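For this view, one protein chain was removed and the others were kept in their places.
Moving on, here comes chain A:
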Amino acid sequence: MLIIVVFVCRSFFSICSSMMVCNENDYSSFTSGWNIMIDAISRRTWNLLITLIVSPRNPEQKIIKRVIALEGDIIKTIGYKKKYVKVPHGHIWVEGDHHGHSFDSNAFGPVSLGLLHARATHILWPPKRWQKLQPILPPERKPLQREQE
């Protein structure tokens, strides 16, 4: 029975998890997320998602950021060591909405797809901030060149 309990808990957290996100500049609230199945989601819908990734600097921590660019896109960075970056194969570029106060790809560079953990879909807590997270890309952060499918 214990094994079933462990499995149910694990599959709950792997399929749909409510995570507390604090000290993040995007959202300080509970969010619910769906784990990404990388094969199933097409490239077009993948962009603009808010995702949970394992932090490249600290593997015990998960950080929540918006996907700005996918592999092959060229983007203009804010405060990164190179002004223009072409996102390498198998990587993505993530940024927090609060530029300047966000620990994102502008600090640690493109993130490998293997570090992707989940996709944040809704804010659950506090109740006054109950909303569905929209996949919106701020116009000033659009990639300069997008790789054609």
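Basically, contacts are C-beta pairs under 8 Å (C-beta built on N, C-alpha and C of every residue); 3 or more make two chains touch, one makes a residue touch a chain; residues count from 1.
Keep this in mind: contacts and distances are computed from a predicted model.
Enquirer: Considering the UniProt annotation of the chain absent from this complex, which name among "SKP1 component POZ domain-containing protein", "Centromere protein L", "Solute carrier family 6 member 20" or "Mitochondrial inner membrane protease subunit" applies?
Expert: Going by UniProt, the chain not displayed is called "Mitochondrial inner membrane protease subunit".
Enquirer: Of the residues A:Ile50, A:Ile68 or A:Leu115, I need the one that contacts the missing chain.
Expert: Checking the options A:Ile50, A:Ile68 or A:Leu115, the one contacting the hidden chain is A:Leu115.
Enquirer: Could you please point out the chain A residues that touch the chain left off the display?
Expert: Considering the whole complex, chain A reaches the absent chain at 3-4, 6-8, 10-11, 38-39, 54-60, 88-91, 112-116.
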